[in-house]
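Just one protein chain is left out here, and the rest sit where they should.
Let's look at chain A:
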Amino acid sequence: MSQPERRLVAWFLYVAMLALSIGATLGPFQALEHAGINLYPYLAPFIRSYYQGLSIHGVFNVLVWTTFFISGFLTFATMSGLKHPLYSLKLGWITFWIMIAGIGLTGWALFSDNATVMFTSYPPLKAHPAYYLGLTLVVVGTWLVSANIFLTYRAWRRDHPTERTPLATFGALATFVMWDIASLGIAAEFLTLLIPASFGITQGTDPLLARAFFWFTGHPIVYFWLLPAYVSWYAMVPKQAGGKLFSDPLARLALVLFIPFSIPVGLHHQFTDPGISEAWKMVHAALTFVVFFPSALTAFTLLASLENAGRARGGRGWFGWFFKLRWDDPAVAAQVLAMLLFAAGGVSGIINASYDLNLMVHNTAWVPGHFHLTVGSGVTLTFMGISYWLIPYLTGRKLWSRRVALWQAWTWFAGMLLLGRGLHWLGLLGAPRRTMLGAAAYRALNPEWGLPSLLVGVGGGILAVSLYLYLVEMAATIWFSREPADIEVPEAEAVSGPEHAPFLLERWRVWIGAAVVLTAIGYVPTVVQLLAHFNPVASLRVW
């Protein structure tokens, strides 16, 4: 890979880390607030309220950190998998600057307290137009990233008409095919409802229709975050752990199934919304269970691959192999720990998706408990693990300290275990999410929230330590590490190789067609009904 290409990928990752340093720094303030330690008064000149801090935490972590990391990592995975230069380096940099302009606008709106709307964009809450325009530019950026990746693939395909696409590249393509369809919902919400309302062009907007558009994208976006982690788990981790991928064809099958199945599930976020029929909610509940299937497949393949690695390294017995994995390699340790936390998060996700069981947990602290184990751990800790080899590869500088990186992975694991346990527990006791719980008027009436809140606070404190270990490790590697890195891009061989994969898995038109049909079944009746009863209400600023 050429130096200019490495530089482009590296800059996407640097911006991702910068975003994480902003977003995650604010996290412990929320956790400590729940535990009864309110530090917001000390942030007053910069952060005026708990809710402003939480809005920044959400946007910078879950949108900017993930999107920039993914854009860099999947561009990298495409080039390195195909061993083919990027279609257009110039387009890559134009995309980068469009996205920077986007986070500049959104960041300004957030930090000036003009967009304390939480990251969910639910009208009639009205943020400054800069907030919505900025996020729109970031989404447009992801479309341009995908265009560059697709064009690179097309150029490679012309010279290699019959070859199987390398697995890492295959995963990058599946991710962006899925995302380009899924992001149409948020585009519809922003362009037709939120931006006109925020400029005052329209008097108001229909909050229920906006929620339907939002969740059209809002559930599949979690697969946009997760599939790049799967790319690493499938195509790279088995090699790094010292073994082989168990089954390449089933890895492809799992990845490709996310294209049709990840989109018609969004109504499961609206189980408790009035104005949407129970029947369509039930359809989405069933389809959400279907999309669990490729993740269950992934669990098997990954466990089998890790077992393969552990046994190759001398592990014996039912569980002995697990302890023989390369636990001294931070890239492996971080990603295996991420998988464990993700498995726990997946189970609480099934409960969220379970139609009426959801009534117990909807909008309680259970939900942030769930996504701190999935996005906050499964995805984020994996991305941290990836950066422990990818940043040295891109910069040519050896990882500054392996020991610090290992401490970072384990402290993240411990912190998330406590935080996740605390939040799930609080949720079962009925504590609401996105709420300044320590200051809540009903806090004293719920003394049983004390112990789980303490777990949340302690977990958040440990996570703060872990975050700074990560940032110090990365900064020291980039600026101070003098030893040259000697790193090959990990490419896992497979026990059952790609030659066993039917070519149908690469017929993208088939999968796109299936996605369009299933999405239409899942959404057209509901959206038609909502449009027929369009009921706009006035936008408001309530902070």
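Keep in mind that, in the parts below, a residue touches a chain if its C-beta (ideal position, glycine included) is under 8 Å from a C-beta of that chain, and two chains touch if they have at least 3 such contacts; residues count from 1.
One rule holds for everything that comes next: contacts and distances are computed from a predicted model.
One chain of this complex is left out of the view, and of "Aspartyl/glutamyl-tRNA(Asn/Gln) amidotransferase subunit B", "Protein GlxC", "Cytochrome aa3 subunit 2" or "NAD(P)-dependent nickel-iron dehydrogenase catalytic subunit", the protein name its UniProt record gives is "Cytochrome aa3 subunit 2".
Interface note for the absent chain: among A:274, A:314 or A:447, the touching residue is A:274. If you put the hidden chain back, the residue from A:355, A:407 or A:508 that touches it is A:355. Considering A:98, A:440 or A:472, the position touching the chain not shown turns out to be A:440 (whole complex).
Touching the chain that is not shown, out of A:97, A:199 or A:300: A:300 (per the contact rule at the top). In the full complex, chain A contacts the hidden chain through residues 49, 51, 116, 118, 122, 124-125, 206-208, 211, 246-247, 249-250, 253, 270-278, 281-282, 285-286, 289-290, 292-293, 296-297, 300-301, 304, 350, 354-360, 362-364, 430, 432-437, 439-442, 445-446, 496, 500-502, 533, 535-538, 540, 542-543.
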